[in-house]
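Only one protein chain is missing from this complex, and each of the others stays in its spot.
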Amino acid sequence: MRESRTTLRVRFGETDMAGIVFYPNFFAYFDIATQALFAGGPVDVPAQMKAGGFGFPIAESGAKFLAPLSYDDEITIVSRVADLRTRSLRVEHAVYRGELLCATGFEARVHGRKKADGSGVEVTPIPPALVSWLGDPVA
Amino acid sequence: MRESRTTLRVRFGETDMAGIVFYPNFFAYFDIATQALFAGGPVDVPAQMKAGGFGFPIAESGAKFLAPLSYDDEITIVSRVADLRTRSLRVEHAVYRGELLCATGFEARVHGRKKADGSGVEVTPIPPALVSWLGDPVA
Amino acid sequence: MRESRTTLRVRFGETDMAGIVFYPNFFAYFDIATQALFAGGPVDVPAQMKAGGFGFPIAESGAKFLAPLSYDDEITIVSRVADLRTRSLRVEHAVYRGELLCATGFEARVHGRKKADGSGVEVTPIPPALVSWLGDPVA
Partner (left out) sequence: MRESRTTLRVRFGETDMAGIVFYPNFFAYFDIATQALFAGGPVDVPAQMKAGGFGFPIAESGAKFLAPLSYDDEITIVSRVADLRTRSLRVEHAVYRGELLCATGFEARVHGRKKADGSGVEVTPIPPALVSWLGDPVA
């Protein structure tokens, strides 16, 4: 299944008064990394989302925090599609600072968009070309 | 074990272009709710943290997202200490909009502070008075 | 002209590694305070924005930072409409911690919404009922 590596540098504003990255920002990093997974694929996901179309709303997420990150740290997020279904996928992430594994986590996302009445999410099949590109679909 | 209820209103800046709350902000809500758990207790945790002292760094966190939240929604986060040990605790959260359960989640936190050399977290016992106040400690 | 007072408590996640509120968050506070200005008025601005309708996109903003804010500080933002025109308004803000003035700032906003093609903002007249409610309009 597809993998991506996203490198970024911790921003000053991502830290908190404890001197380390405020933990919800790890999930923001995961979000960036998952978007990066789609780059170069057959569907321009950002363009589609800008046009009010489909994206990948989150269903579940979790992380283990193994070592804190500090301002200006260069980190690499290794992300891979761990499960791929017709309407959902699971991405697993590992955050490294150099050789040090600092966090692991996952995101379970569906394919869909906000219902027009705001009541929830309309789930639809992932475009087959995107499924093929992301990896071998699991029944 | 101790419980808290935190009510807040979704801020415009907490939404994203999908028209709903950007999911890492749910973890920011959990963080707010956990801080609220300590309010009124025998240890002034914010004062201690401002003085460079101990706090409750995160070890693990996760959430399930059941219904999206929108700008200006009033939400209530029901949080309870689910496990309490000498050096760590687990808090479980449920996010409601009116009667509707929108998300559930948890945080596993240790008691400690960033090591002076930035290499990690120094874990120490939770002050006994705080343990007593938070609930009956589990072996 | 209309004024509002917004009271909130500084969140842990709004601080940075310098131990104080990360300065862009003062503008997030201004945004909250301006939204509060509209509360109770003749137009439900949040509902209208959720429906894809008009809001008040920013045209210019600025702030002077007089004293830092820390985690758990209770602050009051005093906001008043300082200039009101048919298609725009200016709001002035003052941020207090107790008696101490910690920051002053302003926002100049237009009435409008994002153009469908994303190329910019479509500016339209503020609904007359809202103008009347906000204060005496200036030519």
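We call the chains A, B and C, going by the order they appear; numbering starts again at 1 in every chain.
The rule we apply is simple: a residue touches a chain if its C-beta (ideal position, glycine included) is under 8 Å from a C-beta of that chain, and two chains touch if they have at least 3 such contacts.
Quick caveat: nothing in here was measured; it's all calculated off a predicted structure.
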(message) What shown chains come into contact with the chain that's not displayed?
(response) A, B, C
(request) Taking the full complex into account, find the residue in A:16, A:31, A:60 or A:107 that is in contact with the omitted chain. (result) A:31
(message) By the contact criterion defined above, which parts of chain A meet the unshown chain? Give residue numbers in ascending order.
(response) 11-13, 19, 28, 31-32, 35, 46-47, 49-50, 70-72
(message) Under the stated touch rule, tell me which residues of chain C contact the chain that is not displayed.
(response) 17-20, 22-25, 27-28, 31, 49-50, 55, 57-65, 67-68, 70, 113-114, 118-121
(request) Extract the touching residues of chain B with respect to the undisplayed chain. (result) 12-13, 15-20, 22, 24, 50, 70-71, 118
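The rule is simple: only the chains that are shown with their structure count from here on.
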(request) To the nearest 5 degrees, please report the angle of the rotation taking chain A's Cα atoms onto chain B. (result) 180
(message) Quick check on chain B against chain C: do more than half of the interface residue numbers occur in both copies, making it same, or fewer, making it different?
(response) same
(request) Could you put a whole-Å number on the gap between the CA centroids of chain A and chain C? (result) 32
(message) What's the distance between the Cα centroids of chain A and chain B, rounded to whole Å?
(response) 23
(message) Rounded to a whole Å, what is the gap between the Cα centroids of chain B and chain C?
(response) 28
(message) By the touch rule stated above, which residues of chain B touch at least two different other chains?
(response) 19, 28, 31, 49-50, 70
